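Would you mind keeping the following structure in view while I ask a few things?
Heads up, one of the protein chains got dropped from this complex, but the rest are sitting where they should.
And then subunit A:
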Amino acid sequence: MSIASTQKKGFGAILWDYLTTVDHKKIGNMYLAAGAFFFLLGGIEALIIRIQLIKPENDFISAGLYNEMITMHGTTMIFFAAMPMLLGFMNGVMPLQIGARDVAFPFLNSLGFWLFLLGGILMNLSWFFGGAPDAGWTGYAPLSTSSPGHGLDYYVMGLQLSGAGTLMGGINFLVTIVTMRGPGMTYMRMPLFTWTTFVASILILFAFPALTVGLFLLQFDRMFGSAFFDVALGGNSVIWQHLFWIFGHPEVYILILPAFGIFSEIIPTFSKKRLFGYSSMVFATFLIAFLGFMVWAHHMFTVGLGPVANSIFAVGTMAIAVPTGIKIFNWLATMWGGSIKINSAMLWALGFIPSFTIGGMTGVMLGASTADFQYHDTYFVIAHFHYVIVGGVVFGILAGLHYWWPKFFGKVLNETMGKIAFWLFFIGFHLTFFIQHFLGLMGMPRRYWVFLENQGLDTGNLISTIGAFFMAAGSIVFIINIIYTTAKGEKAANDPWGTGRTLEWAISSPAPEYNFKQLPLVRGLDPYWIEKMDGNTKMTPAEPLDDIHMPNGSILPVVISIGFFIASFGFIYQVDNKSWLIVLFAGMVIAIGSMLIRSLKDDHGHHIHKEDLEKEAD
């Protein structure tokens, strides 16, 4: 496969290329595209929720549909929008930052993506096949075990598929970072985004299996008549809550840590200063991850675990504010005295700091277990987690899109539109969610379909809904920006910002298939910056030019995922009619058969030859 063959291909060939690709950059782009699609879906669901709540006793949608909307909004945003987009960044950026030509398991990488995508599609197909899941994104038993129809079955199978994909991604990134760092790239020279990828992958590895088990128990109860959550047969529904939150709390750090990493790249680049307190940033990341595993029961203060358990989990929760505070102050200190350039990427980073700090502060409030009895299940909680997830994760994703767009797609996003989108979204965000703190304190419960008039909730809800439309407008401007840039944007230079510090800016935009023609020699933290300061325009190669070994593409990941996708329908509908077991087995035969083919067929990859590389321009 020569490099020239990547140019001028028909639609069919391009489609086949993406279906079979094992290139981490293309997989990263597909994660971003699929994540953006689900982000829009989840956004539309959010707008429908807000329209329903625009006035008291509204009848825009029915109560049942409202329950489906809130469930699908939460699940879609967390599992199919935020996480995939972050995995997209990890795929697209991390191997470049450590000076690697690929990830450790390219095939597994592709399989992980297709499992996630088909899991997301599966779950959303429930809209067309008798109704979406309606037990909230947390799927608490016994509500989830007794929910009629197949909505919750789609929830179980969809999350099971995409969860397996995410776990593969996590293992892949861990092995990549441990074994494939380039010459001179020691651990303490790794960029912060790579560090956060590493730590988030550890969290994925140890948190997701708990969700897997929870989903299995739910699946067995719903589909095969087991009694895990059936109190009549001795079951215990609190087990679900524990398993869900043992996964669910680390999950919020799986989301926020990579976003922290993105900001830790952007702020030094546009402050023209090295990151303040690099070692403490790394340490704080680990500390947050460690404490993140110790605090799951703060979601369960009102369950009745007793004062001792509540106190321990309350103290643990509040302790997380310390490493997070370290990070906030390090970002501020990085900007202190720097020559700051404010563009769209930097605007999102600047908007993030106060927004996220508010979310962190309400987090400490919620962590006070006695006070939590007042806040629990009110809009105060909604306001809190939207401040951390939108103000932290979504801002991080949008900042990262502006920052790395040239590296992914070879063009710089339009600045004017970028700034308009930021201000619309930023104002809309605070308009929507700030007021919800007060709605919550006044007693408005979450997940309620309607509220009564003249209880002091009317104006607040109206303002909140208006804010949501501002956010929608911001998102639309962002999409127009993408279309405009793709059509009209000019080709970006290797280092379009001029102040890039890390290895990805030393190579062309977008990066070539093999990333580095010769692996670069890393001489310290911010390796590209060091070379620039020494008057070099590019990295010093650490090896002579030679043939590059590349993995072969394969259609098998798609086939395996489709097999499990088909089998999921078998699982869901065999409850009604046992002949669906045929579909289950057929799907499993496809999936396991393809895995067997992968295992039995030798695949040694291919080489890009030295002669072809010499023809390529730098």
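Convention: a contact is a pair of C-beta atoms (placed from the backbone, for glycine too) under 8 Å apart; a residue touches a chain by one contact, two chains touch by 3 or more; residues count from 1.
The definition used in the following text is that contacts and distances are computed from a predicted model.
Among the names given as "Cytochrome B oxidoreductase", "Signal recognition particle protein", "ABC transporter permease" or "Phenolic acid decarboxylase subunit D", UniProt records the absent chain under the name "Cytochrome B oxidoreductase". In the complete complex, the hidden chain is touched by one of A:Ala33, A:Leu143 or A:Leu205, namely A:Leu205.
Per the touch definition above, the residue from A:Leu159, A:Leu192 or A:Leu243 contacting the chain not shown is A:Leu243. The residue touching the chain not shown here, chosen from A:Met188, A:Leu233 or A:Leu545, is A:Leu233. Residues of subunit A in touch with the missing chain: 104-105, 167, 171-172, 174-175, 178-179, 205-210, 212-214, 216-217, 220-221, 224-228, 230, 232-236, 239, 242-243, 246, 549, 596, 599-600, 602, 604, 607.
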